[in-house]
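Missing here: one protein chain of the complex. Every other protein chain is in place.
And then chain A:
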Amino acid sequence: MSAMNRKLIQNLAETMCKQVKHFNTVEMECLIRLFNALLGEQTERKAGHGLDRLNFRHILHNTFDMTDDMMMDRVFRAFDKDNDSYISVKEWVEGLSLFLRGTLDEKIKYCFDVYDLNGDGYISREEMFHMLKDSLIRQPTEEDPDEGVKDLVDIALKKMDYDHDGKVSYADFKSTVRDENLLLEAFGNCLPHLKRIQSFEQQAFQEPQELH
């Protein structure tokens, strides 16, 4: 069983390597194994479809240090490309490929998708407000507690809205980030830190090999 399983995983890894960038077969195998291990923690019924939202958020929180609920949801959606509310093994590997090894352009695309809440191809003023609403300490003395956030949205928009249409298109976003890398995660943390990436890679890619 185990041997056959290994054979299966090897085959899967090889095929996936052709579809997903940035990983070699050994790494791919490790990731698939990790996926299977994580699936094992889930109940039988759900395991068929892949990782569910709860479990995935758990990983994001524990492994990649993400804290913002809304952002984690958005990351889940970005991973879940077929929108079936489960992360399949392919989606898992694709997502991690971006998380761990993504190029700047890939990350820009990903972040834009995360921030474009309604998927209309623009980050609107309202979406920004929604994402930034908890980012400032509210001054109880102020008349309008949201004033600061509104101002912040204006600032962000001023910075990013290259074509002056009052919303941020993908092109806008791309040129902004190209200009200033810091603004990649402009509206919330949706990518893991370098340190987390390193520790994850160490764990995922090295430990299993030691077992052999």
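Keep in mind that, in the parts below, a residue touches a chain if its C-beta (ideal position, glycine included) is under 8 Å from a C-beta of that chain, and two chains touch if they have at least 3 such contacts; residues count from 1.
The rule we apply is simple: contacts and distances are computed from a predicted model.
Trainee: Hey, which one's the missing chain according to UniProt: "Autophagy protein 5-like", "Proteasome subunit beta", "Armadillo repeat-containing protein 4" or "Geranylgeranyl transferase type-2 subunit alpha"?
Mentor: This omitted chain is identified in its UniProt record as "Armadillo repeat-containing protein 4".
Trainee: For the chain that's not shown, point to the residue among A:37, A:54, A:155 or A:171 touching it.
Mentor: A:155
Trainee: In the complete assembly, which of A:15, A:36 or A:135 touches the absent chain?
Mentor: Candidates A:15, A:36 or A:135; residue touching the omitted chain: A:135.
Trainee: Which residues does chain A use to touch the chain missing from this display?
Mentor: Against the left-out chain, chain A lists 131-132, 134-137, 139, 148, 151-152, 155-156, 158-159, 180, 182-183, 185-189, 193-194.
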